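Before I ask anything, let me first share the structure, which is written out below as structure tokens.
So, chain A:
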Amino acid sequence: MFRVARLIAAKDLRVEMRSRVVTNQVLPFAAIVMVMFAFALNSDAVVSRVAPGLVWLATLFSLLILVQRSFAIENADGATDALRAAGVDPSGIFLGKAMALAVQLAVLELVLLVSAVVLYSTELRVGGLVLLLVTFVAATVGLALVGTLYGGLAGGVRGRETLLPLLLLPVVAPVLIGATRATESALGTGGATVADGWPWVGLLAVFVALFSVGGTLAFGPLIEE
Partner candidate 1 sequence: MEDLGFILATYIVTFGSVAAFAFAIVRRGRRLAAQLPAKDKPWT
Partner candidate 2 sequence: MATPDIETPATAAGTRAGTGTVFTRFIGLATIVGMVALGVFGLLLSPADVQQSDSVRILYIHVGTVWVAYVAFAFTALASAAYLWKRTTSLAWDRFAGASAEIGVLFMALTLLAGSLWGRLSWGKFWVWDARVTSTAFMFVTYVGYLAVRGLGGSHHQRARRSAVVALLAVLEIPLVHFSVKLWRGLHQDSSVADRTNVNLHGLMLFSLFISVIAFTLLYVWLMMHRQRVLAMQDAIDNTGLDYALQQRRDEGDL
């Protein structure tokens, strides 16, 4: 299972290195969303107060696109069928695609965080760096897991573009809440302290634990016809 996962992850990342779709299209999209938020909110004070939430909201929107892309690679030339026909372990496919997605998400979040610092005058503080890092890792893994799970379900059917957000967004609500609050604590937004953040990391950890097990078990039946 882990051998297959490594194989799939390496393949997905190599495809991205060659095609640069995420780098050239999704990252600029995420950045422009951050600019749009500032237009919509129209107040420096408000923007810097809600900056952590905007970072994660932009991450969720980009997640939808990343998941679509991740499965578009497989569906473009019938590789999904080929993988199933070759009897490749679905759990391995799930973990592998989730790993590759997590790497891409991590890069994306870094860009979003930097743009928050630049655009919204968000300030990082030394005391919160550990919390910030742990939050980002946990949230990224959680999003990658559920994204892959529902992406696999929606990937093979007609109307996938519309089905995916309907299924995915309600599920990632806990990540949005947890990651936003923890990030606020790490950054000290609105007077939050670092200690306030750790319970939220706990929530993210529970999410990751549940969906790593649930996803590994469920992915096979979901992509099977």
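On how the list was made: all candidates are chains of the complex that A comes from, given by their letters.
Note that a residue touches a chain if its C-beta (ideal position, glycine included) is under 8 Å from a C-beta of that chain, and two chains touch if they have at least 3 such contacts; residues count from 1.
In this text, all values refer to a predicted model and were calculated from it rather than measured experimentally.
When the candidates 1 or 2 are screened for touch with chain A in this complex, the one that qualifies is 2. Within the complex formed with candidate 2, the chain A residues making contact are 149, 153, 157-158, 163, 166-167, 170-171, 173-174, 177-178, 181, 196, 199-200, 203, 206-207, 210-211, 214, 218, 221-222, 224-225.
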